[in-house]
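Only one structure is covered here, and it is reproduced in the block below.
Note that this complex is displayed minus one protein chain, with the remaining chains in position.
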Amino acid sequence: MGAYIVKRLLISIPVIFGISLITFIMLNVIPGDPIALMMKEHISTDVVERVRAQMHLDDPAYVRFFRFVWDALHGDFGTSYKLNRSVTTLLLDAFPNTLALAMSGALVSWIIGIPAGVLSAVKKRSFLDNSIMGFSLLGVSIPVFWAGLLFQYIFSMVLGILPVSGFSGPEYLIMPAIVLGWSSAGTIARLTRSSLLEVMRNDYIRTARAKGNLEIKVILNHALKNSMLPVVTVMALQVAGLLSGAVITESVFGIPGIGRIAVNAIQSRDMPLLQGAVMFTTVLVILGNLVADILYSLIDPRIKYD
Amino acid sequence: MREDNTILEINNLKTYFYTDKGVVPAVDDVSIKVKKGQIVGIVGESGCGKSMTSLSIMQLIAPPGKIAGGEIRFDQKNLVGISKQEMRSIRGNEISMIFQEPMTSLNPVYPVGKQVAETLLLHNANMTKAEAKRKVIEMFAMVGIPEPEKRYSVYPHQLSGGLRQRVMIAMALICRSKLLIADEPTTALDVTIEAQILKLMKNLQAEIDTSIIMITHNLGIVAEMCDYVYVMYAGKIMEQADVFDLFDNPKHPYTEGLLKSIPRRDVHQNKSKGLYSIEGMVPNMLQLPRGCRFHPRCEYAVDACREVEPQLVDMGNDHLVRCIKYNQ
Partner (left out) sequence: MNLARNLMLKKEVIEASDELVKETFWQDVFRSLKKDRMAITGGIVILLFVLMAIFAPWIAPHDPYEVNLDNQFQKPGLEHWLGTDMFGRDVLSRIIYGSQISLLIGLVPSMITMSIGIVLGIVAGYFGRRTDFVIMTISDMVLSFPSLLLAMVVMYTLGASLLNIFIALSIVGWAGTARVVRAQTLSLKNKEFVEAARAVGVKPYIIMLRHILPNCIPQLLVLFTLEIPGSILSEASLSFLGVGAQPPASSWGLMVSNGKEFLFNAPWVAIAPGIAILVIVLAFNFLGDGLRDALDPYLKQ
């Protein structure tokens, strides 16, 4: 297992390198002078020239790219144009908030999604099944930002039981987590349902019944574990989705996380900060996929990583 | 008068499937009797209702299938209409089953020993896990699994097909069931493994004193294993007899055809003709032919066969046959 993890991490290196290249090209090579954009027009040209030289912006693109990679390898993503602080520090400060949000969002989606999917499969083609499937489609279709505003309106404005926005205590996490988890919950419920129905057709389910098992035990002990395999695969893809969702949720609820940094960086055209945020998030996605793979091998003994 | 030593008696069982396209009489008015310690064979081509008969006994028919009539008396008790709870206490405990595909009949995500122990724990509320494990390992040794202690915690995919089927047998017999239903237990295995498994089953049957219903399409297995045989075709029993009687003196043209299609060493075969086979195919169960179900494939068919469905006729010596030849 250890060897597998090392191997997977090694395979990730070219992917991360490729992504930094794509990001770098999009942010740097395409025309547009960051200094001019940053400082607006009322700055004299020689100031601009000095800053350019200071930031090595006059070097050829490939030199700048390798300098970026080299620095990144040393944990240095440069300095934010706007905030004049180390990008790495800014990101590391924001990371725990994003992690807390994404994890609790994921938790919400599993706690709602998996039981709902099981219930739906067990009561196949019943009113309950149709309702759950309808709701899950609603979950997938609801715009995350709008759901956030709706929640704020209902729970903070009308009912006044939850704080509107900010991040200074666990209660601030409740609404964002539900809003973020909601849409994945729909996907997970649908997948759990179809996967469970598929597994229920297997011969070993008949064996489990022939042993004299209660039907509910057949489902929970014999079918559920097998049916979680595709769900875990989707959980890996969910990492990217959750981080996308976190960008929006953090903006709506004013949570100082990576996503809000990225949005602010775009609005203030703070290139190093945006670049750092993108790289950071991508690495998170890759690590998330690795965790899902390991989880997969824990469920399915047929998979051996070595 | 019911004899005392009857363990299973099926009377006029009807298992129908109510599909969108019509009703499929998968098991149509079938009566079967199994005595204690007896090995009874049910033979027929695939799709003739053999497996449905066995699943009916286990009450494991899934919708749109339903037992539409008849009774299944096991140990004097009618299983048709019995409560689910009562049925569960019988399944795996008093009646157990071995399936055709050892590859897919074991759950891939649990160790095999645990899967066998589950049956034991289900039906013995007071048993500890350690005790169950000890018994499973004993049983593994009994069904000839080498290194049983080590095998307890391996996963199905780490075992060969033969070993997996031995695990299935261990699972079926761990509660010393009174009746074992073996549904094509060796079809998916190599011929050499097949012989070993059959020998094992026969030995265990004597040792544990269980009755066996052997479902197969292979008359060779029937000759080797069974005491009494039912020949099924399109949901109906066509002929039933003592195994020696059936092989020496087949009465139904279908049985005759099945016997002729066994490759044999002792009879000189006409090489140019090759192996005999029954012409045609099993009929579509949604559109059964009028009259005798076998008549479209029967070389002796006469006009009457197309009109009248023949009845089972007792030829004496517990030999019954469903053919118009014997109906007059």
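By written order: A and B. Residues from 1 in each chain.
Note that a contact is a pair of C-beta atoms (placed from the backbone, for glycine too) under 8 Å apart; a residue touches a chain by one contact, two chains touch by 3 or more.
Just so it is clear, the structure is predicted and the values come from calculations on it, not from any experiment.
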| item | value |
| --- | --- |
| Displayed partners of the chain not shown (whole complex) | A |
| Residue, one of A:69, A:174, A:197 or A:263, that touches the chain absent here | A:263 |
| Residue, one of A:83, A:99 or A:142, that touches the chain absent here | A:142 |
| Chain not shown, touching residues in subunit A | 14-15, 18-19, 22-23, 26-27, 30, 32, 134, 137-138, 140-146, 149-150, 152-153, 157, 237, 240-241, 243-245, 247-248, 251-252, 259, 262-263, 266-267, 269, 274, 277-278, 281-282, 285-286, 289 |
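Please note the rule applied: only the chains that are shown with their structure count from here on.
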| item | value |
| --- | --- |
| Sites on subunit A touched by subunit B in the complex | 202-204, 206-214, 222, 225-226, 299-302 |
| Interfacial residue positions of subunit B with respect to subunit A in the complex | 58, 60, 88-93, 96-97, 99, 101, 104-109, 118-119, 122-123, 155, 157, 168, 171 |
